[in-house]
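Here you go, one structure.
All protein chains but one are shown at their positions in the complex.
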Amino acid sequence: MRVGVVTFPGSLDDADARRAVSLAGADAVALWHADADLHGVDAVVLPGGFSYGDYLRCGAIARFAPVMTEVVAAAERGLPVLGICNGFQVLCESHLLPGALIRNDHRKFNCVDQELVIENASTAWTSAYSAGQRVVVPLKNGEGGYVADDATLDRLEGEGRVVARYAGDNPNGSYRSIAGITNDRGNVVGLMPHPEHAVEQLTGPTTDGLAFFTSVLTAAVTA
Amino acid sequence: MARVVVDVMLKPEILDPQGKAVAQALPRLGFDGIAGVRQGKRFELEVDGDVTEERLTQIRNAAETLLSNPVIEDYTVHVETP
Partner (left out) sequence: MTETVKDAEATPDAAQPYRELGLEDDEYARIREILGRRPTSSELAMYSVMWSEHCSYKSSKVHLRQFGSKAPETDAMLVGIGENAGVVDIGQGWAVTFKVESHNHPSYVEPYQGAATGVGGIVRDIMSMGARPVAVMDPLRFGPADAEDTRRVLPGVVAGVGGYGNCLGLPNVGGEVVFDPSYAGNPLVNALCVGVMRHEQIKLAHASGTGNLVVLFGAATGGDGIGGVSVLASETFDDAKPSKRPSVQVGDPFMEKVLIECCLELFDADLVVGIQDLGGAGLSCATSELASNGDGGMRVWLDRVPLRDPTLAPEEILMSESQERMCAVVEPAKLDAFLAICGRWDVLATVVGEVDDSGRLTVEWHGETVVDVPPRTVAHEGPVYERPYARPSWQDALQADDPSRLARPTTGADLRATLLDLVGSPNLCDKGWVTDQYDRYVLGNTVLAQPEDAGVVRVDDETGLGVAVATDGNGRFAKLDPYAGAQLALSEAYRNVAVTGARPLAVTDCLNFGSPEDPDVMWQFAEATRGLADACLELGVPVTGGNVSFYNQTGETAINPTPVVGVLGVVDDVRARVPMGFASPGEVVLLLGETRDELGGSEWAHHVHGHLGGLPPRVDLAAEKALASLMGSLVGVVSAAHDVSDGGFAQALAEMALRRGVGATVALDGVAADPFVALFAESVARAVVAVPADRADEVERLAGTYAVPVARLGTTGGDALAVDGLFAVPLDELRAAHTGTLPALFA
């Protein structure tokens, strides 16, 4: 199984995402933002970072990268796509997911080991979890507040499309404490916290994040 | 050369933590009587030639697709007279 990880100018957690993919047992393929070609990967990860310096708005410029035309088309055909942090922002700007991410309500960059509840264990990226499972994964961002209008939020919750929610106190002002969502098909997932930093006992708070990457091994759809 | 200005503001219902922080700082510095502050962005576009209707439509499209995120922001466009 080949999982592509896109590098935009300013992507930071791309190498970490590739490591997580390898640890999960898949082949990590580095995809270049300017290259409108997914090279036959079976899934794509849009990693964390500050693509284009977060200029204009987070992910606003990256969404127009040549590779994104292919990612959007492939996602619409069912290719699993995971957007982590900045990647989630890119997915929202691309309208592959509803809503938007704004500045943390306390206005600071915050790096913390965050407890989450995995609410939807049926998506391409969460099938290795069980619904209701609690995990601890690093959360590190300055613009992590998920917002959407009430109608959208009601629909997301009604359709079980909230993938993960923050446990305990809301760390950034996200509406309804939403940490991650999915599209209606369940192949596109956006997540604010960083599962790729919770894959090794040595460097992470837990290894709870690895299952995001092992889940996709069982969801094989080629681009 | 003419200048067209696009002002982008968060929609009223979206939390604006930066505006809130500014509003809290003002009275601390002695500036009283300011009920609220919202923070936005101003884009100054230098365009070739005159500002025609076509040019304005083009800029509104740019505002819609790139300069603002319609999910959370509103924008206005006006021509700056020199």
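Think of it as A and B in the order they're written, each chain with its own count starting at 1.
Going forward, a residue touches a chain if its C-beta (ideal position, glycine included) is under 8 Å from a C-beta of that chain, and two chains touch if they have at least 3 such contacts.
The model shown is predicted, which means the values in this text are computed figures rather than measured ones.
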- [ ] Please provide the labels of all shown chains that the missing chain touches.
- [x] A
- [ ] Out of A:Arg103, A:Arg165 or A:His197, point to the residue that touches the absent chain in the complete complex.
- [x] A:His197
Open item on the list: Residue by residue, what part of chain A touches the chain that was omitted?
Closed with: 9-10, 12-13, 15-16, 19, 34, 49-50, 52-55, 108-112, 138, 140, 142, 194, 196-197, 200, 202-204
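To be clear about the criterion, only the chains that are shown with their structure count from here on.
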Task: Residues of chain A that touch chain B when the two form their complex - done: 56-57, 60, 64, 92-93, 98-100, 102-107, 145, 147-149, 173
Open item on the list: Quick check: in the complex, which residue numbers of chain B touch chain A?
Closed with: 10, 13-15, 17-18, 21, 66-67, 69, 71-72
